[in-house]
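Here the complex is missing one protein chain, while the rest keep their positions.
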Amino acid sequence: MEHFTLSYTTTPRLQEGHLPRLCGVVASGNLEVLVEPLDAADLCLIEVNTSAPGFRVIWEALLSDFVERNQVGGVQISINDAGATPAVVGLRLDQALDAYRSGL
Amino acid sequence: MNQSSENPVMWDALSRNSTARLERGAAFARGREVATEDITRLLEAVIEPGDRVCIEGNNQKQADFLSRSLLKTDPSRVRDLHLLQSVLALPEHLDIIERGQVSRIDFSFSGPQAGRLAALVEQGRITIGAIHTYLELFSRYFIDLTPRVALIAAQAADREGNLYTGPNTEDTPAIVEATAFKSGIVIAQVNEVVDKLPRVDIPADWVSYFVKAPTPHHIEPLFTRDPAHITEIQILMAMIAIKGLYAEYGITRLNHGIGFDTAAIELLLPTYAAELGLKGKICTHWALNPHPTLIPAIEAGFVKSVHSFGSEVGMERYISARPDIFFVGNDGSMRSNRAFSQAAGHYACDLFIGSTLQIDLEGNSSTATKGRISGFGGAPNMGSDARGRRHASPAWLRAGREGSRNRAMPRGRKLVAQIVETNREQMQPAFVERLDAWELAESAGMELPPVMIYGDDITHIITEEGISNLLLCETAEEREQAIRGVAGYTAVGMGRDRRMVENLRDRGIVRYPEDLGINKRDANRDLLAARNIKDLVHASGGLYSPPRQFRNW
Partner (left out) sequence: MTNVRPTSFFEATARGRVAKLVDAGSFREFCPPRLRRTSPHLARLNAPVAFDDGVAVGSATLEGYKILIAAQEGKFNGGAVGEVHGAKLVGLLDRGIRERPAAVLLLVDSGGVRLHEANAGLIAISEIMRGVLRTQAAGVPVFALVGGACGAFGGMGIVTRLCNEIIMSEEGRLGLSGPEVIETVKGVEEFDSRDRPLVWRVTGGKVRRALGEATYLVDDDIDSFRSVTAELLCRYGAKPLAVADIDEVTAEHARLAERAGRFATARDGREIFQASGFVDLDEVSLLPVAKFNQQLLEYI
């Protein structure tokens, strides 16, 4: 397993009062993404736990693109990954953030 | 013309030789009929050293009994053969090479035997004439690779030797016509001998011998895809294909290369495409095997016609019940024809779309990997621009305009799309700087790297990241960035020039789901018109009868 946490400074969060949301399943080729509020309004913390070591460079590129595309200030994201491809990771992140924002 | 009396020119040498062979074969046949136990001796009698022998077998129907019988022949009599085959599918096809009875092969595809073939080539035990696409190989049967002997497979023969090939007619007519009309010997294995055939697919005149095989020839259900295995990413790519390509160009006539990516497109027609108001506007006429995953689209009224290369196990009753859609004889059963379907895919379709293993920075696409000599089957034919085409269609004209590059004479262009996820299993990238095909060419001594579809034939690339329109690229550099711009987080994708890609995006050359108005969160399996094999059976009203391995009931 590989564990690392990335920290991004972002534009401050727009809204308060979101509840934690979980998306996805820890199955082979898949991952779960937990999105929770973070006190620091202009920070995004992303914690990655992955059973497929050696792809940190790709994670960093993908996650920084994700942060840049989305307003994720004041958000903490925790990932349990079981070897998902970047395609699946990207989709799951979008789903999780969407669920978090909409409260559904 | 002056002829020396010592060396008169013989103009009928082949037919004289054939007559001699048939005389030798008469000992083992009654008329055209050969008893099952006599087949090996017959083969020894009518095959001569150095013969070009065509063994019928695509990835579906195989002349398996005749192949096994060939393996039992005396290697001192049956030797030095030049084999012509669509597909090297069975172990027996390579066993005969290992026995030292074959000196040369020309073929199209070898999927299951690709590794073993590569090993034999490396050991110098076989020479490959060339790897062809199917239509190309059939074409050479009429020019410089005419079979001397053809070993074919049919469903049934009558007492005279007329043959019924039925839904799995496939390659048989092309092989038999070339052989029979150049004085060749045609030997057919049949599943049964009957008094009256449902219809005559091959007349007895064209057949030299037929033999009842002890077990029916095996047919592989290669075109059945269980919807249960379709992933969200494949569904997302299918949405991009439907909205960004099919709807965009109004694709009514097309071929799908086999795979889960295209199966997802087929299963999204009655749902996603219907919601977009596309019924009747896309996907009406097909060159396609009878994919079970097309059933919901047919039932929903999307499809007007399907011509097939072969049949598909379990689909027979459904096909017979839909004679307006499929090509069905007066007897009620389908007739397929690989040669005509390949020609149809080339000239009468506006789009080919299929998957691949690797694409390079020019857009060259290949499934070749080191250590496996597999060939590409029909893809090179389907996936190439038909430059001889003259009739127009809106899609063809538009693609021609987009790819025109300041040419004085306008022309049309066929759409050729590759649809592939940026990473395969074990994070193998689908986008590479240099195809493995180069390495394979070197190790196997090929003149050219084996490319399935050339970059200058490809018009669109679809990945989970988006769709690139290579027609609109003005320079090689733009083309490279258009490819990098959908190559996701592969090394190729991460090496993109961001500013150039943004520019391409502004010009509509690269489009991402949000540019197409596609919400990625909609990409889920609820969008599939059928989510498993049983759903397909129900969609067919119980007419589709899946083979055992696909059932859990």
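Per-chain numbering from 1; labels A and B assigned in written order.
One rule holds in what follows: a residue touches a chain if its C-beta (ideal position, glycine included) is under 8 Å from a C-beta of that chain, and two chains touch if they have at least 3 such contacts.
Quick caveat, the model's predicted, so the values are computed rather than measured.
Participant: Touching the left-out chain: which of B:Ala300, B:Ala343 or B:Leu472?
Facilitator: Only one of B:Ala300, B:Ala343 or B:Leu472 touches the chain omitted from view, namely B:Ala300.
Participant: Looking at B:Glu23, B:Glu37 or B:Glu275, which makes contact with the chain not pictured?
Facilitator: Per the contact definition at the top, the residue touching the missing chain is B:Glu275.
Participant: Using the document's contact rule, name the residues of chain A that touch the chain not shown here.
Facilitator: Listed in rising order, the touching residues are 1, 20, 22, 25-27, 30, 32, 34, 36, 49-51, 78, 80-82.
Participant: Could you pull out which residues of chain B are in touch with the chain that's been left out?
Facilitator: 270-271, 274-275, 300, 525-527, 529, 531, 537, 542, 548, 551-553
Please note the rule applied: only the chains that are shown with their structure count from here on.
Participant: What whole-Å value do you get for the distance between chain A and chain B if each is reduced to the mean of its CA atoms?
Facilitator: The computed centroid separation for chain A versus chain B comes out at 43 Å.
Participant: Where on chain A is chain B touching in the complex?
Facilitator: Answer in residue numbers: 52, 55, 58, 61-62, 85-88, 90-91, 94-95, 98.
Participant: Quick check on the complex: what are the chain B residues that touch chain A?
Facilitator: 231-233, 236, 421-423, 427, 463-465, 488-489, 494, 520-521, 523
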